[in-house]
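Excluded from the complex is one protein chain; the other protein chains are retained at their positions.
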Amino acid sequence: MILDYIPIFLVLIFSAIIGGAIVFSSKLFGPYSPNKIKQLSYESGKDPVGTTHERISVKYYLVAMLFIIFDIEVIYVYPWAVQFKTLFGEHGLFAFIPMLIFLIVLELGFLYIFVKGGLKWD
Amino acid sequence: MNIELILFIILATIAAVTSILVITRSNAVISAVFLVLNFFALAGLYLLLNAQFISVVQIIVYAGAIMVLFLFVIMLLRTDGEPRIFSDKRYIKYFALLISIFVFIQVSYLLLIGSPSKSVTGNQSASINSGTIETIGKELYTNYIIPFEVAGFLLLAATIGAIILAKKKFE
Partner (left out) sequence: MPFSNQEYLHLLPFIIIGVGIVFSVVIELITKKSREILPWFSILLFFSTALYSIYTIHNKYILFNGMIQVGGKAAIFNFIFNFAALLITMSSIGYLKKYGSNFGEYYILIQSAVLGMMVMAGSKDILMIFLGLELMSICFYVLAGLNRKKHSANEASLKYFLLGAFATGFVVYGIALIYGVTATTKIDILIQNFSAQSSNIIFVTGLILFIIGFSFKIAAFPFHMWVPDVYQGSATTVTGIMSTAGKAAAFSVLIITLTAVYTVNSPNIFSPYFAAIATLSMLFGSIVALTQDNLKRMLAYSSISHAGYMAIGLTASNSYSISGIIFYLAAYTFMNIGAFSIISIIEGENDSRTNIQNITGLNASKPMLAAFMSLFMFALAGIPPLAGFFGKYYVFIGAIKSGFTWLAIIGVFSSVISVYFYLRVVVFMYFKNPTEDINTDTSTFSYSAVIISGAMVLLLGLMPDLLLNLILSVVNW
């Protein structure tokens, strides 16, 4: 039964091969004449100065945090959506109400973020 | 040797090696990249255990969202100027080594002496079905409805907590 996954593996392998081939072939066939200025990191035409490990703002952390929370929410909705027809056939509205409560609770959190300015980038 | 055993050995080796690399690299970003590889190997192991849905979730949530958070946190902190914990205290190193050897002996003892589950029936078709998204959907929204709602409140509390700690204006 692990053999059922062979098509997926083939897709992964082919995409890896094609991606690698594109990168490699541009190196192979393209002209390549390095000098000091070309090898510099690109920083909008200026000479790059300072560390590459710049400290970034805490705002990014907030975005990542909220992304995880809503990512997990979607993970919960997905099996429900797949199974909804069967559940609705067996339990009627009781297949619907728990998910409604879950979504109300979570969308309230989303509304909270929105009202408190969590999505503003100031 | 069947194909599953070979795949298991490959994936388990990748998982073990990358997790050692994660804790030994001095550059935190490189550690994080090895952690992504580790997550992918674990996703493969879940697939071998017929936990298809968990395998996909592992990639979407862990290798995707959580790694993004890790990288942001690493970039938020300036790690290069940090003093290294083990640099001047040699005895801590030996103590840590001692403890890890002790834990290793314990775990190997467990693996050699302990007996696996008696309840696992070896019914392969049932096992294949139990990991599918359909079965999970059926169980989660009937028998496990209460944990599911509690998880909703957990996520709400986490949302509010994140906003308070990072965004709330002080008057």
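Think of it as A and B in the order they're written, each chain with its own count starting at 1.
Convention: a residue touches a chain if its C-beta (ideal position, glycine included) is under 8 Å from a C-beta of that chain, and two chains touch if they have at least 3 such contacts.
These numbers were taken from a predicted model, which means no experiment stands behind them.
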Hidden-chain contact residue, picked from the options A:A16, A:L40, A:A81 or A:L111: A:L111
Residue of B:A32, B:V56 or B:L154 in touch with the missing chain, whole complex considered: B:L154
Missing-chain contacts mapped onto chain A: 91-92, 94, 104-105, 108-109, 111-112, 115
Missing-chain contacts mapped onto chain B: 109-110, 113-117, 119-120, 142-147, 149-151, 153-154, 156-158, 160-161, 163-165, 168, 170
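Everything that follows uses one rule, which is that only the chains that are shown with their structure count from here on.
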Residues of chain A touching chain B in the complex: 1-3, 5, 51, 53-56, 58-69, 71-73, 75-76, 78-80, 82-83, 86-87, 91, 95, 98-99, 101-102, 105-106, 108-110, 112-113, 116-118
Residues on chain B engaged by chain A in the complex (per definition of touch): 3-4, 7, 47-48, 50, 53, 57, 60-61, 64-66, 68-69, 72-73, 75-80, 124, 128, 133-134, 136-138, 140-142, 145, 148-149, 151-153, 155-156, 158-160, 162-163, 166-168
